[in-house]
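Yeah, one chain of the complex is gone here, protein chain that is, but the others are all in their spots.
As written, the chain order gives the labels A and B, with residue 1 at the start of each chain.
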Amino acid sequence: MVLIQALVNGLLIGAVWGVLGLGKQIVLGVIHFVNFAHGHLVLLGMYLTLFAWITTGADPFLLLPVVAIAMVILAFILDRLLVRRLIKLGERSQMIATIALALVIENAALLIAGPQPRTLQNSWSDKAVQLGGVYLNAGRLMGLAIAILAFVVTWWIITKTPLGVMIRATSQNRAAAQYMGIDIGRVYAYAFALSVALAGVVGSLYVVSTPVDPSTAWTFLILMFIVPVLGGLGSIAGTFLAGLIVGVLQLLSTTYFDIQLQDALVYGVFVLFLVVRPQGLFGRAADQRQVSV
Amino acid sequence: MKTRYWQALVGTALLALALPWAAYSETNAHTAALTAVWCLMAMGWNIISGFAGPLSLGQGAFFGLTAFSSTVLFDRLNLSPIFGIMIGVAASVVLAAAVGLITLRLSGLYFALATLTVPLILGVLTKYFGYYEISRPYVGESLRYLQFDSSLNYYLIAAILVAIGLALTAYLAGTRTGRYFVAIRENTRAAEASGVPTARYKLYAFLIGAAFSAIAGGLYSQLAFVFNPDDVYTPLVSVQALLIVLIGGPGTVLGPLIGALIVIPGGELMTQHFSQLPGLNNLAYAAVLLVVALFSHGGLYPLLEGGIGRLFGRRAAHIGPAVPNARTPASTADSRDSDATGSTDPRSDTGRDAAGRAESVTQGETR
Partner (left out) sequence: MRRREFLGLAGAAVASTLAGSLTSCGSAGSAGSGPIKIGLVVHKTGPYADTGRMMSMGAKLAVDAINSAGGIKSLGGNKIQLVEEDAGATVESAISAMNRALSQGIIAGVGTGISSATIAITELAERRKITWTDVAFADELTDRGFKYTFATSPKTSEFTNLFSEAIDTLAQTAHVDVTRIGIIAGINDVAVQAAKEIKSTYADKYGWSVVLDETVPEGSLKDAAPLVSKIASSQPQLLFVGPAISDIALISKGQVQQGMTPVPWVLSGAPFLSGAFVDALGAKAANGTFAVAASGVYKGESRKIADKIRAAGDDYPQEYHLSTYAEFFLLADAMERAKSRDSTKIRDAMAETDMRGGPASVWPAQRMRFDEDGRAVDRQAALVQWQQTKTVTVYPEQLATGKTIWPTLA
């Protein structure tokens, strides 16, 4: 029973990591944009959800589409001001600029919302569904449903829509895509918007159960890199699966080992995996991208 | 005289010129000392990632390990931090060898992420075994225990080490080892084909880089008084090193110093002038980073060098990354890399061909 409880709760939190990884996957594995600020975009999503909840008092899950749309608008602004140029300038500039962007988001949050941890009070996080002796947090269960929805929508956009075809074509061979008349700048803008919207979704899901303060963003820094790489660069399904695996691993270590060693265990498994199967769960060897300076 | 030795000389001159400024006030002295320490840290990153190529995000591991050894051995065994630092450096080199042997065969991003986890794992273990918030015992003024009333003394020590580091880097760049590093960075496959034992030389670069970062960590813990695992094993320490070198100019002798001169006193300056509201200083600092990211591709050193060259009516010789392509002087390093090992820059025009070659190269590298 304890094992089942750990596994199920691992899957619930893992679904959130899956969406976190998906957003990162699109910038890292598809448009090859090194974004150190992805965790901070999640932070922004958390604060936007909180702000929308304070103003309207509506259910946080109803506010989710609003947050996602706000994040998309923000993504287009960021693309115009920054991302577009950075993609041309290369990885060195991307690293410096996205670290700067992270600082901007964190400190803007500090200036506007203050340093206090803020909580979105909702009935979801106090309720649980009992299934054969296993308790499932209602908020997390709802989160799982939304995470799966986000995964399906992302997968559908990337594999089935004309935009997805353009995104994939561009990611495989930019020059050829350009010769075929694809507007590269626009493709990247849409892909980045999708990534930022997913970050917003993670923020909305996370803030339902956890208080947020401006330094919360750093909790995502490592996970956001681990999940897409574990899943295999360029692989949407692999990334979501990797998120679930990381979640289960975290909960298993909390249950059977010392909680203190939880992170060390996850990182250890990650490195081991890298050494044994560097292309990730679903990646192909050809997908490995060289990042260097 | 070779350009790289000029760089080392110019760097040493800068360090000497900063002396009166550092002596002016304790705030300045402390800032100068921190600048020199972070410069040493950045030089370590520059050797592995700037010269030899693989992107290390784990330099914080060596930094933290020596901060740990110098403080804990002093506190528990009353061992002078001088020996603590030596032990830390030795331990860091051993750690780097172990990490390097396992991870250096991974390519690009994978190596970066594998190294990223190393300081984090060390941080968890350090706390697990009960080592946190350990303060360096107070002994007043003592050279033997590296304790001084004024940070100026720390600056002098760190500056001498930086000068030695500059000379070593300049010397290294001229040796066969240094040329192998650059060859590996420029085109690993070609280097391998022409007989460079790339795996071995990448490991050498990693070990040398680790030693530099370890020394920096040891000095840092003298300046910080307290060993706090969260402060030294955070990924932000490695990111700081990366930031400094990227701003200064990776793969150049003088780059880390220029970067450190911008980042550390710059951050302090922002804090002095934008303290009206909490966080404002960091916003101002971020704005400077954005400007640097958007306008100084390839770091400030190549830019400065270009400027000085024009001043003397000639094109300065490059020892670091050459700039053959005038259209995008910044991203040349990236596009060169993409030729070598994969399509780093999705907008490079290398196209299908490079991607095809990348496949064979990466397979060769990782399998």
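The working rule: a residue touches a chain if its C-beta (ideal position, glycine included) is under 8 Å from a C-beta of that chain, and two chains touch if they have at least 3 such contacts.
Everything numeric in this text was worked out from a predicted model, so none of it was measured.
Within the full complex, the residue among A:Gln25, A:Thr98 or A:Asn137 touching the omitted chain is A:Asn137. Per the touch definition above, the residue from B:Asn28, B:Ser56 or B:Ser238 contacting the chain not shown is B:Asn28.
On the side of chain A, touch with the chain left out of the figure occurs at residues 2, 5-6, 9-10, 12-13, 107, 110, 114-119, 121, 125-128, 135, 137-138, 140, 209-211, 213-215, 219, 247, 250-251, 254-255, 258-260, 262-263.
Although one chain is hidden here, its contacts on chain B can still be listed: residues 21, 24-28, 30-31, 34, 124, 127, 130, 132-133, 135, 137-138, 149, 151, 220, 223-226, 228, 231, 265, 268-269, 271-273, 275, 278-279, 281-282, 291, 295-296, 303, 306-307.
We adopt the following convention: only the chains that are shown with their structure count from here on.
Chain A and chain B have centres, each the mean of its CA atoms, that are 29 Å apart.
Against chain A, the residues of chain B that register as touching in their complex are 49-50, 53-55, 102-103, 106-110, 112-114, 116-117, 120-121, 124-125, 127-128, 185, 235, 239, 242-243, 245-247, 250, 277-280, 282-283, 285-287, 289-290, 292-294, 297-299, 328, 330-331, 333-335, 337-338, 340-349, 351-352, 355, 358-359, 362-363, 366. The touching residues of chain A, counted against chain B in their complex, run 28, 31-32, 36, 82, 85-97, 99-101, 103-104, 106-108, 110-111, 115, 170-176, 184, 214, 221-222, 225-226, 229, 233, 258, 260-261, 263-264, 267-268, 270-271, 274-275, 278-279, 285-286, 288-293.
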